[in-house]
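The complex appears here without one of its protein chains, the remainder shown in place.
A and B label the chains in the order they appear, each numbered from 1.
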Amino acid sequence: MDMYIRIKRDKTTYFIRCKPSDKILDIKEKLQELIDQPVNDQRLILPGTGEVLEDAKTLADQKIETDAVVALTLRKDDNEFEEVNIVRPNDFYQTRDAEGGNW
Amino acid sequence: MNRETELVELCINAACKNRETVEKWRLQKRSLDRLPSHLADALLRRLITRRLLHPSLLEVFKHSAEEVDVKGDNSVDAEWMAYLGGFRHLLYLNIAECHRINSSALWPLTGMNSLKELDLSRCSKVNDAGINHILSVPNLEKLHISKTSVTAKGVKLLASLKNLSLLDLGGLPVDDASLASLQVLKNLQHIELWGSKISNEGAAVLNTFPKLTHLNIDWTSVTKLPNLSSLECLNMSNCTIDAILEDDKAPLTKLIFSGSTFLNEAGTLLYANTYNLSFLDLAHTGLDKFFFLSKMKVIEHLNLSSCMVDDNSVEMVACIGGKLKSLNLSGTWVSSAGVGILAGHVPNLEILSLSQTSVEDTALAFISLMPSLKVVDLSNTNIKGFLHPGGTDLDSLSLTALQNLKQLERLNLEHTQVTDEALFPLSSFQELRYLSLKSPSLSDISLYHLSSVPKLTKLSICDAVLTNCSLDKVKAPESLRLVDLRGCWLLTKDAILSFSRNHPQIEVRHELVTVLPFDENGRQHSSPSRLTSRTMQASRKKEQTSLSPYFVDQRMKYSRDELLALQFMSLPLASNSERDNSILEKQLD
Partner (left out) sequence: MKKEDTVKLISSDGFEFIVDKEAAMVSQTIRNMLTSPGSFAERQHGEVTFPEISTTILEKICQYFYWHLEFASGKDREFPIEPELTLELMMAANYLHT
């Protein structure tokens, strides 16, 4: 196994196995199998910077390494994409977040 | 699954990294209370080995831990005991060799209803007053108080601990009267009374313990034992043995008589029920007849070291060799022909010692017919490494025969006459991990041969004439972890330190590294730290080329004996430590 990334939306996390040479489009096609949403209705975003990942670029291009977190947003009924929404659990990291720690 | 990659193991590692990591989890009271006991015990064990445990940290385990073993920890004192006394589920507590523990420190043990086993061995400050605290641990089943300051009077008090099944009173002045007062302990299965004052009179009451399976009366004046019908293991080393084991019902599995004298020779063992015996130690008993062996069809471990075993007696051993795993014939009269008698009869033999016998190279071919051998000790024998005098071709190298032993892990050839050339076959021994050599007739060539043994882990090549140059150039096997170079008097401190730097994973033992600097020629080198590695290499090369011939000169000036004498004069500490080692080994035997 080469690497995996964690794709998050709301309270759900998808662990996706992939290769550094995989294009963002490849990742979206894998997701399509799992969430029944066509590739065109998916948008992948780096949660730290808000950067939208382009279909033609590879994970290596985007410096995405194993265990990285990527946010998933979907196209809404009004044809716009929703805002990034990753719900954080309310258990251990309360104190850590308060201290400015991240995950 | 590999244990190191198991998540529980990774968690314990992460938790016990240092004091800071410990502080981060120790406040999680709810988690600690829910921790299953086997996890709590594993975490505690790691904290102890990493020396991160302290009394107030103990507190957090009081609802979860079942086992605490702080044996030999000198920081354990009354404060630790105060916390341990609050452990509600503790089953096992080992505070052996905790030298700060005294009788009053044991007070918190009072009323620990859960405690089943307590080890106070060698806590020399614990005396009869401490026993009074232990008496209120009502469910105690196993108690170890060997080599404490408890007296015969204190031992008598133990009679009230009715659940005791194991009692270790080794090294205490237990007398006949105090043993007699313990007769009420009907659950006793295991009693250690070594070094006590028990006489035959006291030993006579041992048959009132109906469940007795293990008895150790090493170093006592007992010569006779009553019928002990459930006895399985008996240690009567260093005793004079008159009448024992006359009951042929005792299901014996292990007998140790090393250093004892048999008044009626082998008769004692002739009548005992030894059909199920798996372990017999008769080292240094001076026995010369071994008819009794014929009954021991399932014996696995047999030690006849320093007995009067000759080649004829070896036939007795061969007859019961089917299950034998270890056989010690060191210091006996066995010759190569005797080894030939064994060959083919010991298919499971893993450990064989022929040290201090007259076996020579022809024995190696017989040894090679013992397919399971892992450990072979041929030290202090007449092994030369050659089958014919003067022969140097590969076929006449006798150690070649041992290549048949596919599982050979340890080989001891110390104090034999093997030479550099004779060691060549060892280089292809695939499983060899431990090799011991000690001879002034070995030189750099040996080191070269041995550097290609693929799994070599510990190499001891003492007293050899190794040069700095060879140590510098040798390509050590990756598996190597320890090199013992003691007595290699030509090596200089710089060369050894340089070797250590180049091979940081290898522990090196030599007089110059651990003992006072020993520079026979009074040479001093500039501190290597100021030199770049290239100039260091260059200077080292120069030093070798200029010094090597000088050393040859040195060797020619003296005879070997003179050189050895010189060496011992200048290294008193080394010979001391060697003596300590040999004492230790004797004790382990």
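Convention: a residue touches a chain if its C-beta (ideal position, glycine included) is under 8 Å from a C-beta of that chain, and two chains touch if they have at least 3 such contacts.
For clarity, every value in this text was computed on a predicted model and none was experimentally measured.
Residue B:Leu10 is the one among B:Leu10, B:Val184, B:Leu263 or B:Cys319 that touches the chain not shown. For subunit A, the residues touching the chain absent from view are 1, 3-4, 6, 11-17, 30, 33-34, 66-67, 87, 89-93, 96. Interface residues of subunit B facing the missing partner chain: 5-8, 10-12, 14-15, 17, 20-22, 24-25, 28, 31-32, 34-36, 39, 43.
The working rule: only the chains that are shown with their structure count from here on.
Distance between subunit A and subunit B, defined via averaged C-alpha coordinates, is recorded as 58 Å.
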